[in-house]
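Have a look at the structure that comes next, please.
Partial view: only certain chains, each at its native spot in the assembly.
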Amino acid sequence: MPAGELRHTESSAEVEGEAWVWAQIKAEARRDAEAEPALASYLYSTILSHSSLKRSLSFHLGNKLCSSTLLSTLLYDLFLNTFSSDPSLLAAAVADLRAAHERDPACVSFSHCLLNYKGFLACQAHRVAHKLWIQSRRPLALALHSRIADVFAVDIHPAARIGKGVLFDHATGVVVGETAVIGNNVSILHHVTLGGTGKAGGDRHPKIGDGVLIGASATILGNVKIGEGAKIGAGSVVLIDVPPRTTAVGNPARLVGGKERPSKLEDVPGESMDHTSFISEWSDYII
Amino acid sequence: MPAGELRHTESSAEVEGEAWVWAQIKAEARRDAEAEPALASYLYSTILSHSSLKRSLSFHLGNKLCSSTLLSTLLYDLFLNTFSSDPSLLAAAVADLRAAHERDPACVSFSHCLLNYKGFLACQAHRVAHKLWIQSRRPLALALHSRIADVFAVDIHPAARIGKGVLFDHATGVVVGETAVIGNNVSILHHVTLGGTGKAGGDRHPKIGDGVLIGASATILGNVKIGEGAKIGAGSVVLIDVPPRTTAVGNPARLVGGKERPSKLEDVPGESMDHTSFISEWSDYII
């Protein structure tokens, strides 16, 4: 797979937008439909029969999330109307597609992400639920939230705020609480919890800065601040603030390099996706 | 949201019963149906068209858990007959609804829990599976168990015994083994495992006392005893008994305050839901 930078270089901001990604997706789907007749029906119904990304995505989400009591036509309509009424939702979806494409080496194409990534799909459906939430259509937002949690095993409260260019990789078991905030260009692995502290209401969930990487099965609890460009090691239990561009690991999590002078990261882990470079340093620190 | 105690004070045991909760649920659904026409069909089919909570719950579970080989009508019948034959099942459901309402600040209404909480729904379906299990209708209990595990990603063995007033919060990924026992007024977060020790049969899973709180991603293995009112920190791996009203945290889990004289909790963590008050003490202890 070509490196992310290359593509950045090749295409201006304009061509990189929705139209360019949608053209890529259609081209990929056309190629796959030709090569694999058994999949062609699926590719036509989900992608090739649609005139735009928002229609394709609304169709796919409507069919994925429908149930016998929430019909696909109702959901399709809801998604299409919401995407149409707020273009920022689709821009965020495009940024998320690009994020998966650039950061996940297993992501072979944009269409693969659009069709198959439960983290991507759960996140787009969440964006719609969040829009409904802030329009005070809360029962509908919560019903949608419930369907996302059932179908994708991804449980993001509709009030949670999520930036652009976010990658939920694998995504199964992710739980994001009501007052959590996730910045731009964040990468979050599966089984990650951004949880609360108890039964009191109010602002009680983590705030995740831009460019943060949160490893698999990390649990972050309470209204703590994970500074921008920080990295949370897999399996960590984080109950404290983590400064920008530092790494927290362990249960309970401690800063790599020590609390006083933690090691500073040079790249943006949410984009570089380097999960394990801290190992040697960590080992030194702990044992 | 008003505090749980307030409601306790306001309502006697009688009005707090099934009838009162069902009346609340209908009123909430009616209000939501009026405010949100797009959801009204859903609310009428799941709640407002039914004459009782047990019918509503049987309908909802039947439609959630059905598959092409286990039809909704069969499951509806099974749920309705089982709920009708043993009133304690519905009393437990009502206690669970109240538990969610009181303990989870994100729970905006009883109907929200009834319709949307996968932990609540999985638990009620489990109660029916458990009833079948103790009636020696084991293949049917296991088939139901399998549907619950597929649909909600909640895997509770039908032989496991669960008390009343239990909150499975978020619930995705919960695994409860065959000989596990969960007391009353327990709160269990997502990804919690109450697991066994190996391939030998017999009594091999944890026993959770009344009022226990188990944090997200905690793993408790073997026939260990978690004393009443104990608290298990998020991400802990517990392989030992935990005395009543103490806190165990870490991997492997240790008692906060030390093995010899652990700190004693003053409230009931399963009800107070205080996940993080041990942090300062824990940090002192470990680092």
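Each chain carries a letter (A and B) given by its place in the written order, and its residues are counted from 1.
The criterion applied here is as follows: contacts are C-beta pairs under 8 Å (C-beta built on N, C-alpha and C of every residue); 3 or more make two chains touch, one makes a residue touch a chain.
Here the structure is a predicted model, which means the values were calculated and not measured.
Sequence-identical chains in the complete complex of this entry number 6, based on the file rather than the 2 shown.
Definition applied: only the chains that are shown with their structure count from here on.
One finds 28 Å separating the Cα centroids of subunit A and subunit B.
On the side of subunit B, the complex with subunit A involves touching residues 1, 4, 32, 35-36, 38-39, 41-43, 45-46, 60, 63-64, 66, 72, 102-106, 108, 112, 115-118, 151-153, 170, 172-173, 189-191, 215-217, 233-236, 249-251, 272-276, 279, 282-283, 286-287.
Listed in rising order, the residues of subunit A touching subunit B in the complex are 67-70, 74, 78, 137-140, 142-143, 145-146, 149-150, 153, 155, 157, 172-173, 175, 177-178, 191, 193, 195-202, 204, 217, 219, 221-222, 235-237, 239-240, 251-252, 254.
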